[in-house]
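First comes the structure, then the notes that go with it.
The complex appears here without one of its protein chains, the remainder shown in place.
Showing subunit A:
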Amino acid sequence: MFSSKIFTRISFHKINIRTFRQQQRPNPSKERSSPNNLLWKIIEENNIKGAQDWKDVRTQIQNEIRSVTPASIDAMTVSICTRKKKFNLALSYLDFLNNENVKLNLATLGKYFKLLYVKGVEESLATEDEEKILQMYDSLRTTYPVLDSLTLDNVTQALSLTKKWKVCLDLLDEIKVTSSPTSNTYSAVIAAAFSNKADNLAWKLLDELIENNKTIQDVVYITYFKRIITQSEKIAHIEKMFNFMQNNGVQIEPENVDTFVEAFKDLKVVIKNSNIHTRGVCKCCNKKLKTFELSDDEFNNLKTKILDNVIVGKDVFNKTTSEELERFNKFTSNMEKFDVIIDGLNVAYSAGVKQSSYVTSGLVAAVVSHFARVGKKVLVLGRKHMSKWPQKNWKYVQKNATTFLTEDLSQDDPYLLYCALNSGKDTVIVTRDLMRSHKFLLREVHLKLLFDRWLSQRQYLLLRVPENGEPIFKKPLPFSQIAQKNEEYWHIPCISDSTSASSKWLCIKL
């Protein structure tokens, strides 16, 4: 019988599998010299106290920054002051323009609306501001029968704070003529619907937001939790939001974590920042988190979509040939259940493509033997040229695993995915590929979510093969990164930049 002895010839300690890190290259020179930053620098340096100071600053800006034109200076100034949350500064600039009898152009008006919205959200809307918004909206409508999506976005956000918030729904449809509403606009309207007790509408819009692949802004959470304070079944309402997050895989944006926690202040709920141990235990409450398995329907849906969208796609010949697809279908139809499916070439080349074929084949053999020795049924997918590998290793692979080899000109990844899905829910995939390009081809947001959930639970990532020939894997986490209830504690995941297991979570006791 073949034993693991055969690949002792290969010195595994030499093989360091490269780990790919996402590198974010900062570009300081560009950052510093962008017109917005220059603009803000000039404004900051000048220490502006009132409307009268703006005159010199305005000419200074025009002289010093070449890319700021007389047409764009007003909108840019108001916008940068709003973004830095210096509302009085922005208002004083608008006062100055009024004194100078400068007529506001459309972009500046849009920024004015935005200013009033941001100010209204931060400091709660004053009545005179509300009147101002309504009056400005009316006169804007009389001047411009049609409006562009950029202006409409700002107008919608501002109007969502006023008593005429229902107009926003029409405005959303108007935006959709040329583009799609931004995350901010959606969130503003949803928040307005919640605070005006139109819950059904708000939930409907939330679904629409998820469908359009936008992110939920913190306004939504704040208004929702504020609204339900007075209601009798407080906890049920909170859980409704958490369930929504669970179903749609919503995680909290890193910059929104603090405001999210803040929103719970008045609800008399214990909320703590926490980490989840790699074993799946919360560090705060010591409860174990669970995994979410895909239901049978979801699983089958994903399987057919992989075949239709990913393997066949627009043209069968792009990724394979029709004969090969037939051969594959025959193979899968009377395929037995496999425990492990190995992406042969991915494993082989995980130490780099320039290794000799003794090393590449040895890696595959090592991985196969790791599973075969404990009696697992193994399937290796690859391309036909693999059969020309050093026979000692290749024979070992063939003896201990089933193999399916595609033509050298075909892609084997889609077949791998289909095999894994076809083989059943418990099958493990061994690959380093995150399959992003195949995920993209699934198109629907909902399917992509399912795909992610499935792959993250089933994927063994080969890290390295040390000298003793026993491969080391990064195994899937024993819990899903999804909002979930574990006994009386709710756990909400927060997005973090690293993909490590020790990501931030919120631990909430209702």
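Things worth noting here:
FYI, a contact is a pair of C-beta atoms (placed from the backbone, for glycine too) under 8 Å apart; a residue touches a chain by one contact, two chains touch by 3 or more; residues count from 1.
One rule holds in what follows: contacts and distances are computed from a predicted model.
Only one of "Nucleolar protein 14", "RNA (guanine-9-)-methyltransferase domain-containing protein 1", "Tom7-domain-containing protein" or "UBC-like protein" fits the UniProt record of the hidden chain, and that name is "RNA (guanine-9-)-methyltransferase domain-containing protein 1".
From the set A:A51, A:L91, A:L104 or A:A198, the residue in touch with the chain omitted from the display is A:L104, counting the whole complex. The missing chain, though absent from the display, is touched by one residue of A:V177, A:A236, A:V270 or A:V445; that residue is A:V177.
Among A:N318, A:S356 or A:Q391, only A:N318 touches the chain left out of the display. The chain that is not drawn here is touched, among residues A:I43, A:M76 or A:L116, by A:M76.
One chain is missing from the display, and on subunit A it is touched by residues 35-36, 67-69, 71-72, 74-76, 79, 103-111, 139-140, 143-144, 146-151, 177-180, 315, 317-318, 321, 408-409.
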